[in-house]
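Here the complex is missing one protein chain, while the rest keep their positions.
Residue numbering begins at 1 within each chain, and the chains themselves are lettered A and B in the order written.
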Amino acid sequence: MAVEPAQVAMTLSDQLPILQILIPLVTAPLIVLIGSRRLTWTLAFTASALSFVIAILLLIQVIDGSVISYQIGGWAPPLGIEYRVDAANAFVLLLVSGISTLVLPYARESVKFEIPARHHTLFYAAFMLCLTGLLGVTITGDAFNVFVFLEISSLSTYVLIAQGSYRDKRALTAAFDYLIMGTIGATFFVIGLGMLYMATGTLNMANLADRIADQGANRTVRAAFAFIVVGMGLKIAIYPLHLWLPRAYTFAPSAVSVFLAATATKVAIYVLLRFTFSVFQPAFLFEVNTLEFIILPFALLAMFAASFIAIFQSDFKRMLAYSSIAQIGYMLLGISLLTETGLTATIIYLFNHGITKATLFMGVGILVLRSGGSFYNRIQGMGKTMPWTSGAIVIGGLSLIGVPGTAGFISKWVLVEATIEKGWWPVSVLIVLSSLLAVIYVWRMFEALYLKTPLAGTDYKEAPLSMLIPIWILALSTIYFGFATDVTLTAARAAAQGLLAGSAGMM
Amino acid sequence: MRHHLILRVITKLLVGAIMLFAFYVQFHGDFSPGGGFQAGVIMAVAFILYGLVFSLHNVQKVFPPWLVHKLVALGVLFYAGTGIVSMFLGYTFLDYGALVPSHPSSGQHYGILAVELGVGITVTAVMVAIYYAFAGRPPRLSDEEW
Partner (left out) sequence: MGFELTQEYILGHMNYWLFSVLMMTGLYIVVAKGNLVKKIVGLNIFQTSVFMVYISMGKITGGTAPIFPQDMEIDPEVVYSNPLPHVLILTAIVVGIATTSLGLALIVRIQEEFNTIEEDDILKIERAIVQAENAIHGDAMGGRA
């Protein structure tokens, strides 16, 4: 900007934080402008792959605990919008862009099957906008910018979910319900931000943290915290606010379910983490009380109630949706511990559950592609006709339970470790007990796939390679991260330390 | 269609004035209240008014739906493109100072004009697209049933 006459020319590597957002953002209108059905997918995939590469480069730069700050338009941080990359959000960026890069090759066949061809260009444009929104929420260091990107991702999500209406008209009402709930959540979030702005006069997260620390907690700040938690709670689908989730995941097109289950709620959890630990000081009594007496009981309730509902589902996809709500309970449990290990557990859970659920939802999508439905008795016996797909599903299922040797085990292990460290051993027992419920619903799926005889007169081919490769990359990575724990644990620990450091050293 | 004579004449008079006003708001945006959002909506109003009075079919002859959709995308690209130009000049994204390095504040002027133009194009197109989308649906009741 004008203030510094001696401008140092920025190189490509300095521009990485903005390119992370810009590439998918520009691709969306480009897809519409070009409007060619043949090029669409290639453009989308290239953009997604590029942003994945950028996410890797960013994570490498910040893994040692350093922070990258990028000033949009050259306006210095407290006034201008700042993009701020530290270990915590670099990790989430990697998850989001990685999953989208894997989903796109998978989506090609699945979208061809589920959505009429004339909507393909707009579908991929909406997908790119959704990706932009999720990445933007993660990378930005400006509180109001979070809201804007959140709405970009939400609005495109509603559109994507509604695309399921060509298979089942209930997708429309599911999308509508989500629109109502999501908008209420986002508006609550804005009210919270407004109150924060009233109390502090700033919207930059680091600056907010400093000023809240200076002035201590007053009633406005407390009300702001309450609004932000409820608003984000709707997006995360914390147990009593989860009503939109099962229907949205069940009726959305398969590729969309994969992407949303693996990323959307995770990003919302990241925002909650960012606000509870970086912006508000965790030492404040009201925050401790909120987490301990509200979030914790609901998290435990989610672990049991949602798992229990999942057991009684006769639809594989809907079962997975309920299991997602239960798994969100585990992540919130990690947050409510308010310790570094607890936070590490949440972040590692976020990542591991992301890849696990993506594997499972991809599996369902393939089964739907071949059999036309995801009800258990529709897909029964498909383990024999489609060994590769079912194999990957089984690995995902094992990781969902938390069997040693899979990623799911590591995340539950760290979580149990964190509760014991805090001295809350009854909670550790509850974690193990609710995992037993997971055994039951995963077993029902296994039973349907392998122990039943295939439906008469069905001879399903194995899935196309473009779908098998992504699902197996994910399935193998759940195993890989079950053994090579150093990678995820180091990153998650660096992220947790970065978040807990709060405003210290941020400015 | 033939009988709303006053409506049709007034509309024909107004459409031009509305468009002119839209351009005024658009290009005065960097001096006074106004800018792309407002101008875009005003511009869209001209098309929507024309559509209301002279039927959807006629306005779509003037401003065909495919063009509307392309313009939605083009405006966003124009906005982002301004930022990308400043990136290529070695500044941060959307740093308009890059446009005239010797005199950053006139760079800001050009930058905001370009960006607002992008906003204006997109808002016009989006508003018209929304109108087309809703008005273009086959009606449940035909006009005679009212």
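Quick note on the criterion: a contact is a pair of C-beta atoms (placed from the backbone, for glycine too) under 8 Å apart; a residue touches a chain by one contact, two chains touch by 3 or more.
Fair warning: this is a prediction, and the values are worked out from it, not measured in the lab.
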>> Using the touch definition given at the top, which of the shown chains does the missing chain touch?
In response: A, B
> Which of A:Trp75, A:Phe176, A:Phe304 or A:Trp388 touches the chain that is not shown?
Replying inline: A:Phe176
>> Using the touch definition from the top, which of A:Val53, A:Val67 or A:Val148 touches the missing chain?
In response: A:Val148
> Touching the left-out chain: which of A:Val146, A:Ala162 or A:Val279?
Replying inline: A:Ala162
>> Suppose we count only contacts with the excluded chain; which residues of subunit B make the list?
In response: 32-33, 37, 130, 133-134, 137, 140
>> For subunit A, which positions touch the chain that isn't shown here?
In response: 144, 147-148, 151, 155, 158-159, 162, 165, 169-170, 172-173, 175-176, 179-180, 183-184, 186-187, 190-191, 194, 197-198, 203, 219, 312-315, 318, 373, 375-378, 444, 448
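The rule is simple: only the chains that are shown with their structure count from here on.
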>> Using Cα averages as centroids, what's the distance between subunit A and subunit B in whole Å?
In response: 36
> Okay, in this complex, where on subunit A does subunit B touch?
Replying inline: 1-2, 7, 9-10, 15, 18, 22, 25-26, 28-33, 35, 70-74
>> Considering only the defined contacts, which subunit B positions touch subunit A in the complex?
In response: 69-70, 72-74, 76-77, 80, 83-84, 87, 89-97, 101, 104-105, 108
